[in-house]
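One protein chain is absent from this view; the other protein chains keep their places.
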Amino acid sequence: MVINPRTEFLLKISMVWRGIFSLLTFGVVIALWSGILTSELALWLKILLTVILITASIFSAIGAGQIYRREHSGRMISLVIDYLAFVACSIIALNTGEVFIGIDALGETFASGLPYLGIVAMGYFLGVIDEYYTQKKQLWGESSLKVVSRWVMLGGFVLFIFQVGAIDGILYFLNKLTQPLGILSVAGIALFGFFMWAIGRSESAVAMHSKTNHEQILSGWLFLSPNLLGFLIFFAGPLVLSLYFSFTDSDAFSTPNWVGFANYAKILNIQLVSLAYPEQLAKEVVNISVYDEVGRFTFGNSGILFAAADKYFWIALRNTLSFVFLAVPLSVFPALVLSNILNSKLPGMKFYRALYFMPSIAAIVGISLVWQWLYNATIGYINYFITLGIEFWNNLFNLAIIDPKIQWVSDEKTALLAVVLIAAWQTMGFNTVLFLAGLQNIPGELYEAATVDGAGNWDKFWNITLPMLAPTTFFVVSTTTIQAMQVFEQVFILMNPPEGPNNSTITLVLYLYRNGFQNFKQGYASAIAWVLFIVIFGLTLVQFQQQRKSSIYES
Amino acid sequence: MNKNLLFKVLSLLLVASFALTACAPAAPTEAPAAEVPAVEAPVATEVVAAPMEDVAIRWRTRPDNQEEIDVYTKISGELDTQLEGITLTYEPGGTESANYQDQLKTEVAAGTAPDVFWIPGTDVADFATRGLILNVSDLAAATEGYKADDFYAGPMYHLTYNPETAASGADSGALWGLPRDVSTFALYLNLDLINEAGAPDPRELAKEGKWTWEAFLDVAQKTRALGSDVYGYGASAWWGPYGVWLNAAGGGFYNADRTSCALNTPESLAGLDFQRSLYQDHDVATPYGEDPEPVFRAGNVAMFQNGRWATPGVRTVDFNWDVVELPKGPSGTAGNWLFWGAYVINAKTEHPAEAWALVQALTTAQTQGQISALGANIPSRVSQEALDAFLTFTPPTNNQAFLNGIAADANPTAEGPLWAGSWPEFSKVMDPAVQGVLTGATTVEAFGATICDEANKVFVK
Partner (left out) sequence: MKIKSYRFQQFFSKFSVYFILTFFALVMIFPFLYMVATSLKIPSDTFRYPPRMLPQDPASITMTGYEKPLPLYFVEINGQKEKYALAKSNIKIGTFAPPNDVTKTIDRFIDEVSPTGGADQKTVSINGKEEKLFDVIVDGQTVSMIQISQTTVGEFIDPQDPSKKVYQNVRLSDPVESVNAHAENYTKVLELNNMGRALTNTTLVTIFVVLGQLITSVIGGYAFARLKFPGRDTLFVFYLGTIMIPFVMLIVPLYQLMVLIGWTDRLAALIIPWIFTAYGTFLMRQHFITFPKEIEEAALIDGASRLQILTKILIPASVPALATQSTFTFLYAWNSFFWPLVIINVGNEKNHVLTLALNVLRGRASDTPNLILAGAAIAVIPPLVVFILGQRFFVESVASSGVKG
C-alpha cells in the first residue's frame, strides 16, 4: 500500500500531538493538585477533573503508540479525544462570549422583532398558497410566487435578526472573546479541529487500516454524542452527585462535609411507644428533646404513640401517601368507566374525548389559581353549588340538612382533599385516553365469542375487558402513582402557606424544597429525594407484581 | 401531501406562538418601568456601562400590591437623581406568601441578592446570626448626623443588639440597619354595615373609653346578623392578628427577656380562647385561614383588623370607612404590636458605603414623609412634626387610631426577633398549632398542654 507523503506527515504530527497532549493533561492534573491553578474548586469537582484528565492522558499515550503502529484503534482514540476536547473548547468559547447568558438579552428585544417574524409568516403563507395551487390545479407550474415567497421570508428574517440586536450581540461576543480564556478556547478549537481533520481524512483512514464497520462505530458515537454528553452532564452526573450529597451536609455554597448516614439516620429515627392511656402526653413516654409526636393510634384504653426526630418528614410522608391513595383511584376509576362509555360507537365520542383531555394540558399553576377561587369558602362556586344542592334536597324532601360551608383550603380536614380533587380532575382525561386506546386494542372476536356463549355485559367486562386491559391498567396506575408521589405545584399555589392548615398539605417534595432551597440543607434534601425514590420504586414494584399475576391469567 | 400540509400547520403553529407574543406590547418602549433606560439592544448598553462612573445599587422591598410598587418605584427614581455616584434599581420582591425572606436568604448565599433590602423586624436576628447582613456600626460611627435616638427605641434595641456581647444600644458595636417604618394594627370599619345594623359607632365608644372586648363582640354580632354573607370581624391567618388577643389578655408569645415560650400561661390561653370563641362559638368572623381582605373590600366585613399598610388598598373601596384602635382586653391595653421592618445591607455587597448611603436616604424624614403620605406606613423617626403630618394623610379620618396604637401608654409589644433562638422556627411551630385551635380542630387545653414543649426547642442552641 502506498501512502502519500502528505498523509504520512499528517499522521506523524498527529502522533506527536498525542504525546504532547498526554503530557499536557498530566501537567494540568499536577497543577490542579499543587494549587498553582485555581484551588477553590469543590473536592468532587477536582476529583472529577482529575479522573477525566488522567483518562485522557493515558488514552492519549496509548493512542500515540497505536498511531505509530498504524492500528485503527489509534485513530479512533485520537478522534474521540480530540472531538471531546473540541466540544469542550467550543462550549468554553461560547460561555466566555456570554452566549448562554445572552439569551436573557434576547428576552428584552425579542418582542420588538415580532412584526418582522410576521413578514416571515406572510412569505410562508405565499408559499403555502403556491403549493396548494400547483398541486391541486396545476395552474402555474414552477411559479414566480414561490420565488417571491422565499425572498419575503428571507428578507423578514434578516430584518428580524437586525431588530433583535443580533449585530450588537455578535460584536459583544467577539469583544468578550478577546479575554485570555476566550483566546485560549478559540486556539483550542482550531488546534483540536485541525487534528480531527488530520486523522479523520479518508486517506488517513485508509492508512490506519480502518474498515466500514469502524466508520459506523464512529458515526454512531458521533450521532449519539450531543445527546449522551447532555445526558451525562445534566442527568446521570447529577444523579450520582445527588447520592453523594445525601451523605454530606452540603448547603450549595460552601464545601460539603461527609457525614455518612447521618441524614438518613435522622429521617428514619422514630419511636413507637405504647401509651398507658389514650390521652397520655408525649413528654411522659419519649425524650421530647429528640422526638416530636407525629401521631397516635388509640384503641380502647391504650394506644401507640408514633414519635420521630424529624416529625415533618413523617407528616409529609403520611400526607403524600394519603394523597396517592386518594388521587390515584379517583383519577383511575372514573377514567375506566368513561373510557368504556366512550368506546361505544355513538356519535360525538371524539368531541367528549377532546374535552376530557383539556385539563391535563393546562399549566398547573394557572389551573390551581382558578381552583383557589372556586374553593373560596365565602364566595366560591363549589360551596355555592353545595348550598344550592342542599336547598334543593331540603325543599324536595322537607329535610333540614345543614349547609356545611366547607373551608376547603383553610380547614385541615379538607385541605388535602382539595388538592386531591384538582389532581384527579387534571389526570382523569389523560387516563381515559390511555384506557380507550387499550380498549380499542382488544380484538372484537373475543366479545363475539362471548356473546355466542351467552355472556352478559357484566360478564364480558369482568372476564374479557379487565384482564385484557391489565397492561394498560398497570401503565396508567403506575404513571399516575409516580406523578402523584411528586405532588408539589398544586399545593404550593393553592395553599397559603404551602404547608397548609396544621401542616396538613406538606408533601415530600414540598419538604424537600423547604429543606434544600429555603434552609440550605441540600444534603438533607438529597437524602429525602432518595427516600422518595425508594418509596416510588417500591410502589411501582408492587404494582408490577400485581400486573404479572394478572397477565399470567390473561395468557 | 397530507403530511406535508401537516408539517406546514405545525410550523404555522410555531409562528402563531411567536405572534401571540406580539400581543405583548413591546415591553421596553411602552412599559413605564423606569429601570429600562434604552430601547435598543441591552448588550449595547452593557458595553456602554462598562467604564463605570456610577455604582449600581439594587434594593428591594416586599410590596403587597401594585400601589406599593408604584410608591417605591417613584422613591427610587427620585433618590437616583439625588444621590450622586449611585445608580439605583428598585426591584419588588415576592410577597409574604411567596416566601420573601426565605428567597432572600438563598439569594444572599448565592450572591444574587440586592445590595439593600427590607426585612421584617422578626427576621433581623435570623439574618444577622447567619451572617447574611452587614454590621454597619463602623460606617455609622463615621457618619455625621446619624443618631440612634432619632428612631423608635423598640426597633433600635434590636437593630443595635450585639449577639456576641448581648449588649444593645448606640455603643454596642452593632448596627444591622435602620428601621423603614413602624406600624400597628387598627380595625378598618365598614361604617355602612355598622350603621345598617344599628350598632354603636366604635369610634365613639373608643373616645368614651368603652371600647372593650365585650363592646367589640356586640358590634361584631350585630353586624353578623345582617346576613349569612356579612361578617362582623375579619383577620388574616398569621401571628400578628392572633398575637394581639394574647397580649391584650396579659399573655404573649414568650417571656419578658424572650428566652422561653409563654404560650401556655393562663393569660395567653385566655386570649386565645376569646379569639377562638369569635370563630367557633359566636361565628362572627370570616373563616380562619381564608383571606378576609377581598371580603372586606367587597363590603361584607364590618371590622377588618390590619396594619397601616392596608390603607392604600382600602382607599379604593366605595363604601364609607374609617379606622378605630383595637378594643382593650382584660389587661387594660389593646395588646397591640409595634410592627417595624428595617432596611439592611447584604453582607456580600461590593459597595457597603454606597449601600449605607442609600439606607440613610431611605430613612430620612423627607423620604419617610413621602412614603407615609402615600398611606403605606408610619414614619420610624420619633418627631412630633412627622406625627402631626401623619394625621393629615387622610383618609382615614381617624388616623389618630394608629398613633394611639403605638403611643407609650398603649404599651405596644415591639415585633421582635429572637436573639436567643430562631424566630422562623418558633413561628413554624406556633402557627399551625394556633390554626388548629381557631378552626376547632384542637382544644385550647390540648394546645396549652403541649405547645411549649415543642416551641421551647427553638431556644436550645
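The first chain written gets the first letter, and so on, giving A and B; residue counts start at 1 in each chain.
Keep this in mind: contacts are C-beta pairs under 8 Å (C-beta built on N, C-alpha and C of every residue); 3 or more make two chains touch, one makes a residue touch a chain.
In this text the structure is predicted, and so the values were computed from the model without any measurement.
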* To do: Looking beyond the chains shown, say which of A:Thr55, A:Gln216 or A:Ser302 touches the absent one.
  => A:Gln216
* **Sole contact to the chain not displayed, among B:Ala197, B:Ala249, B:Leu326 or B:Ala410** => B:Ala197
* Asked: Looking at the whole complex, which of A:Gly19, A:Pro278 or A:Pro359 touches the chain that is not displayed?
  -> A:Pro359
* Out of A:Phe245, A:Phe306 or A:Trp408, which is the one that touches the chain we can't see? -> A:Phe245
* To do: Considering the whole complex rather than only what is displayed, give the residues of chain B touching the chain that is not shown.
  => 3-4, 6-7, 9-10, 13-14, 16-18, 20-21, 23-25, 27, 30-31, 58, 60, 63-66, 69, 91-98, 100, 103, 107, 110, 112-114, 191-193, 195-198, 226-227, 229, 291, 293-295, 297-300, 313, 318, 320
* Structure fact -> Touch rule applied to chain A and the missing chain gives residues 42, 45, 95, 100-101, 103-104, 106-108, 110-111, 213, 216-217, 219-221, 223-224, 226-231, 233-239, 241-242, 245, 250, 252-253, 334, 337-338, 341-342, 344, 346, 348, 352-359, 361-367, 369-374, 378-381, 384, 425, 428-430, 433-434, 436-438, 440-441, 471-472, 475-476, 479, 482, 485-486, 488-489, 492-493, 509, 512-513, 516-517, 522, 525-526, 529-530, 532-533, 536-537, 540
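Quick note on the criterion: only the chains that are shown with their structure count from here on.
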* Any idea how many Å lie between the Cα centroids of chain A and chain B? -> 37
* Structure fact -> So, in the complex, the side of chain A touching chain B is made of residues 102, 105, 108-112, 114-115, 117-118, 120-121, 124, 128, 131, 135, 164-165, 168-169, 172, 175, 251-253, 281-283, 288-289, 292-293, 376-379, 405, 407, 409-413, 496-497, 499, 501-503, 517-520
* Which chain B residues qualify as touching chain A in the complex? -> 1, 4, 8, 11-12, 15, 18-19, 21-22, 24-29, 36, 39-44, 46-47, 97, 99, 102-103, 105-106, 109-110, 229, 237, 286-291, 294-295, 298, 300, 431-433, 435-436, 439, 441, 449-450, 453-454, 457, 460
